[in-house]
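All protein chains but one are shown in place.
Moving on to subunit A:
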């Protein structure tokens, strides 16, 4: 399957061993793989080996300009399935930078157009709750990106350098054009609508959440003011001094504790963000379908035009030349024309057959992958939401703990051991 698609797109599968990158240990599969490997070709690569992005490192670009640097990520692979032979060695490691991931993603999007491609993590952070410009080389950010880059799941992966794709740019441009098809598969219309909805919803949730966390953070940090004032006040009081000071410390703690929670929340938000881009990828698949369908319909149009012309040619209908010069086609010329048209018709019909076949294959595979996408999406988003809820629970518990301590400090202000039952307000709320 890999070979077939690769050939279609003009990519040679016989690639030289890794030229760029450092320490590449894989060699490409030799053509004509042996039978033992065929079993594994159908399975996702991740069932037979572990792939992880384990480290990141800063590299400098060239010797002239020292300020240009990039981050490289170490990809480690380890074959877990003992019977998996083949050219891929037992263990491998190589370094890749982000732009190489981008080109890989582009290539995969091209080579497997029916697949909803997993999105790459962002170069720059978006929907982040803090309105600070994030340094792309910030180590935390890199870690998060690293986690995202690990998700090379469900791919038949060629873990080699691929010298490839200018085609990608061309494709990317055409994807965004609005193309009308006369009779498309309505499933793709529904899918496109769904993809847009999903993208919109996630975008709204992300935006709303970012503002909420902004506001929550501000409120929490304000409690440090309480802490400061209570502490200063305690210095002025005699009886209440001790209790006020301790209460102040709890306010400081309450203010400080928000930081770790917010950081953790960002991790879950990243997962949501990933699905927002997944939704875009879903729409991309629909566009690819539309484009292919469009091409097919254009071929159909061409065919009908050709039929019409053949009719005209058969009847020796006046051609442009005749109108201008008054000449009429001889029988010979007429036959030549018809033959010529017949040839074109045959070619076109051949193209139509090919396209139709490819299109139906595309549709079949795409819909299959969409199913896979859906179940993965349900699983992932459920996990994300559950994690978010658990985080909120933890935040509440911590808050409870802090304020209970605060309450204890207040109870001690009057210096009386059994706290007096809380006084009732007149017409208490």
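Methods note: a residue touches a chain if its C-beta (ideal position, glycine included) is under 8 Å from a C-beta of that chain, and two chains touch if they have at least 3 such contacts; residues count from 1.
Following the convention adopted for this analysis, contacts and distances are computed from a predicted model.
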{"item": "Hidden chain of the complex, named as in its UniProt record, picked from \"Translation machinery-associated protein 22\", \"Oidioi.mRNA.OKI2018_I69.chr1.g1828.t1.cds\", \"Sorting nexin-7\" or \"DNA-directed RNA polymerases I and III subunit RPAC1\"", "value": "\"Sorting nexin-7\""}
{"item": "Selected from A:311, A:342, A:361 or A:414 as touching the chain missing from the view", "value": "A:414"}
{"item": "Footprint left on subunit A by the chain that the document does not show", "value": "44, 46-47, 153-154, 194, 197-198, 201-202, 204-205, 208-209, 211-212, 214-216, 218-219, 222-223, 225-226, 229-230, 232-233, 236, 239-240, 243, 247, 375-376, 378-379, 381-382, 385-386, 388-390, 392-393, 396-397, 399-400, 403-404, 406-407, 410-411, 413-414, 422-429"}
